[in-house]
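Yeah, one chain of the complex is gone here, protein chain that is, but the others are all in their spots.
Then we have chain A:
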């Protein structure tokens, strides 16, 4: 682990902020490792001390509201935007070296490909630029994977937005990447296309290809991602595995005849909110198997009439809204 340390020490411009992680603790070569990224555009701070990692073969979702700095972070990782401070390693190599991107595939948010080339020619160009040799049959298979097999010879200029985004996915995948960075990969796709992308992400996951996914479609992220990083106002508002972030469970109850003793019993199980006869009790991440039956038995013992008991998981969407409403400083991990 001397590599990053030496590189960090060598860069004079690096602003080692308080968020700096202990470098020695890092796994030998994550797919993405970035630390203390900062970027200002004139008076606007777009990214403010962002650090996170994407492990090899891990699928990480980047979430956050519009203008949170997600696309800027992605562009910094790929060397398309120069950070004011911070360090990036891609697949174990400093991102200052263009060769660090040799194993990286990228679908930009603003996807446009040479309109005067055919889809097959665009792929051939990207394979050449990536410095790898991919046989024509494999390139065709890649186009088929995104549903463009029969349009391989057509000029990109005649493609619809959705088809161009599909082509962009093929471009990101064609050079056999170990890391794929997808910025809003389904923004122009119909529901069928979105399902295709979900399958594609799952197949990448199965092949141990690391993925960094920026998407507004939380359901998608929840289904495929191992971990999420939530950005808000240029900072990491929260990050962790889905189990960590969504661990909290809740119990929804419809009760009748609740007195102060019953309320005390409910509070003992967890913090609760009440809306007339509806109660929501927050349960610990890993509740005891007896927690819910005991609570119900005690409530009945206290003379409460129980109409409904519904255990529930908090969705990523609710959690995301919680985190964003609470403000970035309180929920940091």
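The rule is simple: a residue touches a chain if its C-beta (ideal position, glycine included) is under 8 Å from a C-beta of that chain, and two chains touch if they have at least 3 such contacts; residues count from 1.
In this section, contacts and distances are computed from a predicted model.
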| Name the chain not shown, per its UniProt record: "Spore germination protein KB", "RNA polymerase sigma factor", "ABC transporter permease" or "Oxidoreductase"? | "ABC transporter permease"
| said: Can you say which of A:33, A:106 or A:159 touches the chain missing from this structure? | reply: A:106
| said: Touch as defined at the start, partner being the missing chain; which of A:78, A:163 or A:266 qualifies? | reply: A:78
| message | For the chain left out of this view, which of A:62, A:85, A:130 or A:197 touches it? | response | A:130
| Which residue numbers on chain A touch the omitted chain? | 41, 75, 78-82, 98-102, 104, 106-108, 110-114, 116-117, 125-126, 128-131, 168, 171
